[in-house]
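Scroll down for the structure; my scribbles are underneath it.
Removed: one protein chain of the complex. Kept in place: all other protein chains.
Chain nomenclature is as follows: A, B and C, assigned in order of appearance, with residue numbering initiated at 1 for each chain independently.
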């Protein structure tokens, strides 16, 4: 009997290993994959991302997983490059494909924020002045009203002392998620930003207009006068449309799929 | 007799409804439609409009109506997307096509300003610093001399308190038109601008050069010296050509119709 | 006898008129025409000119005449659009083609400056801050060393009081030429600039780098520190090559003739 049990245990182990080896990605709808690929291309076209940075979406069928391209320039991403990752930021079925070093930005924010379905991490130059200085980024106009309640700045040094500035593990991802709190965007000192939203079109729209908004604020402040920003009460009314950026998304997607 | 009257009344109602149902757009000249389509594309090409904003023209045969694209990105507009709207901002023959939410900007300005035949509503980033601050936009050079008599700032909050910042009804459209007064452009706090002119080429030319002018003023003020702007008397002499932007229009139209 | 004399006088008049009617352009070398067409396209490509502004060259065979496109956007100019003008700014053989209103800029500078063989009149936005303010434009780096001896500002108001700001006659052209003096460029308040040089490649090179230089100075001054500009003695040594912009011209011409 023991032999048989040993045999079965061994057999089970073999199957388990096999299963891990063969771990399959949960099939994601084609349109979600297509939208994520388009998001990569749009963010490159709009200069929110250059060769660096990334965009992800929570898996529609597995809320504890998310989809993210393998480590590569966003502009070149195709459907075959999309990986499924779990909340430990491990790819489910890498098949030799390398993951982004900073994938923990995504895993830890999805873990912390059930309302978030899509995340962008970017290094848009217009945002760095607000990440590196004591001047807070403010909502200068209605397309960026989603930041009317403020944009926190994540200082990795306060979380972990001297680092290489990269969010390269779960601990740092958690610290960033804590800094983000319940907000829609956070700046990362000497690094860039993270933007979150309920959908791919929304996170792309927010990222594009966050960049425009930052440039507007820089120019406004250079005038030297007094200025105001969107009132949180106005912003709340402005942000009720769940498809806020649908018209822009329509245009952008058309452009990158021409 | 009553029966007959009731019958006739009912019959009349049916015909009236039928007429409404069948309401036809007043045929507009093909070249006006073509120019309006080109204006959409030019304003996108020149980055005055992105996926948002719109341009309209007063109907040549029906001065109490105007032509405006259905709700869509200007860059993608075709002749089939042009709607005819009345001064209540209702499309005459929508056939399922959605109108821009902020079409009241156009209806109320056309109603208030008989001299205006074309209107642009935009969110050009260069204009926001002057919409959000107490620094007045000034005419920095001759191509933008049309603002030498000043650019009012419309603050929706003074008109309607806390809103979503959008001009989504006739009341707000009237308040904006009142703010514009007899001027050629008005800024909209935390939002954008409206530009008016006597023709499509002129409203496009004014919009493009208003954007250039704003950037010039921002750079001029960053130098920190004393500066002057175009004198209203000079501007009056400069603005006598009814085809002021004809040469630019020729170039732009050629580019978008290549 | 009187009759005969009258007859001959009348005959002479007819021939004179005929001669004027038939006035021929002095044939200009094809390569000069080609370079002038290229200059128009390059200045548009480099955003020194938009739909407005112009570039001319002194006629190689007739130093009292110059070549300038008919009134049209520079980007669209072809060889067939090039007119020959005399120093009264009259086209020699217009054949129905309209001249630029501000052609007097060219005629009066060629008249006043024997060393000048090519002229650009532009409205480059980067230059206006220095035309409109009391901050002098300075030579920030070696490619723009030609302005190390200063850039005068022409204020049309001092020359002619309230105008439409345009150089629309010989008197205003002379006033501008006087303001330019022996310099390489002059700014025109609320308007733009004029740049002169010994050749088409040089005037194009100077115009492109004057624009770059202006943007550099704006950014330098925004830093708020102390700064220096190219010393006139350094500039004199730097500017000895008669083909200073040959390498850039090679690239630009290749690009616009692809």
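Here is the rule we use: a residue touches a chain if its C-beta (ideal position, glycine included) is under 8 Å from a C-beta of that chain, and two chains touch if they have at least 3 such contacts.
Model, not experiment: these values are computed from the prediction.
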item	value
Interface partners of the hidden chain - shown chains only, full complex considered	A, C
Option touching the unshown chain, where C:96, C:225 or C:242 are the choices	C:225
Options A:52, A:79 or A:233, residue touching the unrepresented chain	A:52
Missing-chain contacts mapped onto subunit A	50-52, 71-73, 75-76, 123, 125-126, 128-135, 157, 162-166, 189-192, 218, 221-222
Residues belonging to subunit C that touch the chain removed from view	139-143, 145, 212, 215-216, 219-220, 222-231, 233-234, 237-238, 240, 247-248, 250-252, 254
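Definition applied: only the chains that are shown with their structure count from here on.
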item	value
Arrangement of touching chains [line / ring / star / complete / other]	line
Of all other chains, the one whose Cα centre sits farthest from subunit A	C
Identity of the most central chain, Cα criterion	B
Chain centre separation (subunit A, subunit C; CA means) in Å	52
Between subunit B and subunit A, distance of the C-alpha-averaged centres to the nearest whole Å	37
For subunit A, residues contacting two or more additional chains	222
